[in-house]
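Here is the structure we will look at, set down as structure tokens.
As you look at this complex, bear in mind that one protein chain is not there, while each of the others sits in place.
Read from first to last, the chains carry the letters A, B and C; within each, the first residue is number 1.
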């Protein structure tokens, strides 16, 4: 079945006529994703190598039955693009754009969430269900189909871990890059919930990093709600200390947000934590063959 | 069971220390409503004839378990009061205040609706479940308990019809005044849905008036979803023509919004329409004894 | 509150929206002076709060100040659907290449603002809506989302606005929405929205309705109310805080709550009477307001009898009764008053009235009986 991106995905790319938008849309299509449309206002009626372009997402949905959008528009217009997708009835929005103001995303998130519209990102690499469909910029060639669900805050680190796991002959149900911006549409917990419910997923890998307390919250969620084995990796044991958000930031986070604190929180709830990507892959392989 | 206002209702009055707020709150309590609190910022710690007053609705809810609020604050502050009630976890908000700007209510309605918070009004007389509880300004003495659900856009006309029905020895499950402002929290259709689901309600009386097309929409809803007998009354057969909202208003409403058009729409869907309050009561009595 | 075209255009200009330049004139001399200032061909437009000005002869083109004066003389005082023209708007003639239609309405049914845009603007947009619905783009705005740039885009593409005007039309949509929200408008309508031969997009008309309940936060708009244009009795009623509409019959009607008053009109009609007016004293009416309301009704010489129909909720019967006695004391009342009191404190009210009998005061127990009685007292033929 996979999660987020499946055989049912019918993709429309917002900003399809841009350089990156066109490049990755075509790569996604080449991988097998059903790419049904693109949107660039004023370029309705054109096509990008056979993919029809529309002026509005509403038109694209009406004409092609698109149900998933990939946002590749510049950061100043990206929140507007997300709203447009939501307004047009798109159910899953994958926002690749980096550099969107946090307040813009706060508004968009607040609008989408109670309406049950799924947002992945922004500033994320997208989601890949190997052998089925790829929406975003994850280099698909390193991944094979299988039972391991992978969720990560980091883009390239996701690929690193994924390729190490693949190197041991294991495959993935879906690779989900949630992005590291202050406001992301899909959290670790959301992804864990999806993987727990997905029959194809047998094991889960969670890739976190220093800062915030999302990994700690995920640890609590795993203890309470996840029955599948979870392996984690935390980046940043030797990273320079990040800046804190005044006294208020320290009061909110409660924990120190360090890699050590996160590792301990996860291990305290029975999650095995690898110290580098290679070790993570080894632990996963061990659990799969056990 | 009754609807909206039941034996479970625990009422907090916002604006309890005002003249009208105090008067009607005490009347509601005298009728048997569980009035647990009042709110007036800055008057926390005082009481109104034994009803404790709090500074905020959040405090009132925390201390008294209030689940329903009655808003009696002046129109400039009424939308804020509605938001405060919603934010404090109140599930049913009855707004009596008249004269609230329509754009204020548009914002409040849009916020409340997807969150499942029930708003009755504004500019409405409230809801009375005879023998159980009264929240608002409906003069309870003219109504008796029974099986007739009554819903009306008009305040005093509601009382008129209710008293005629009572005059024939019939009682009501709940009397619901939805208010006639441009944006009301509970529509005819919402009230019909509640009455249809309420086991105690056997018959429904719908009291409309000229303007808009809510009665026409209710007629369609009745045909599709209501199994209980409905009797209607429409006021305004001899009323002077109201002003229209430019060409746009005429395009939106489609129908003329006249009493005749509404009567015909209802009758076309099997709803009997009385020509005056006395006749409405007579039809209801006839249906009950049939 | 409906605004005159020139007032709507003033709001447009303040919101940074392009309109056609013009001047207000309330006399032939002012119209001539306006034409001289504008120096060129102008349009003389009757300022009345009703549609159909063109057909009624209220809109005339003029090339010279003399012609303007001539038209002004003809239009001032002109009765357009019952509205007497008391002021004019003299504006520059704009060159028109195309006429579009645009409006934002507070859609009560949908509980969302409705935006409508069409390239078939000009006179009869209602006919376009019926005959060419595909030519009238209609999109509701979700207030939870708020106005977003894509929204104007959707509307512009849905209406088929040509590429070269899209940006300007989208800017007008956004500006009108800002005005709609900031001025608490219930309607902002531009018909026609013109495109000049040079490709400029300009609001050639402006119909704006403001929410009466929100006027307190727009004193500058509230000050635009034209007290001279209203019926003197309606004006008197407004000043006294009651809602009054004059009708043609013989029975003055006073009640609390619009629904009950409308029902009272219907019932009086059904038992053979003719209502002289609609008067709603509103909720929580106090004694002083009762006196004022009776004064308004009695200022109509046709009134032969008064039907006083109160069902108390927030309004209290005892206060109403005191108001009636007060009015009988303070006013010269020469016609019968039939009173029907029910609801909150009605017993107290009826007791107060019973304790102070008056030859013109008749109390009835039910609305239907009271209606029959007042028709009878008004002389049957009323």
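As a convention for this text, contacts are C-beta pairs under 8 Å (C-beta built on N, C-alpha and C of every residue); 3 or more make two chains touch, one makes a residue touch a chain.
Worth saying up front: this structure is predicted, and the values here are computed from it rather than measured.
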item: Interface partners of the hidden chain - shown chains only, full complex considered; value: A, B
item: Contact partner of the left-out chain, one of A:183, A:222 or A:273; value: A:183
item: Touch criterion as defined above, residue of A:7, A:102, A:197 or A:268 at the omitted chain; value: A:102
item: Residue among A:6, A:163, A:202 or A:258 touching the omitted chain; value: A:163
item: Residue numbers in subunit B that touch the chain omitted from display; value: 41-42, 44, 55-59, 77, 80-81, 83-84, 86-87, 111
item: Positions on subunit A contacted by the hidden chain, ascending; value: 20, 24, 75-76, 96, 98-104, 106-107, 109-111, 114, 125, 137-139, 142, 152-160, 163, 180, 182-183, 207, 209-210, 212-214, 217, 233, 235-240, 243, 245-253, 259, 275-278
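Simple rule for what comes next: only the chains that are shown with their structure count from here on.
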item: Chain contact topology (line, ring, star, complete or other); value: complete
item: Centroid comparison with subunit B (C-alpha atoms), farthest chain; value: A
item: Inter-chain centre distance, subunit A versus subunit C - centres from mean C-alpha coordinates, in Å; value: 54
item: Between subunit C and subunit B, distance of the C-alpha-averaged centres to the nearest whole Å; value: 27
item: Multi-chain contact sites of subunit A, meaning residues that touch two or more partners; value: none
item: For subunit C, residues contacting two or more additional chains; value: 142, 144
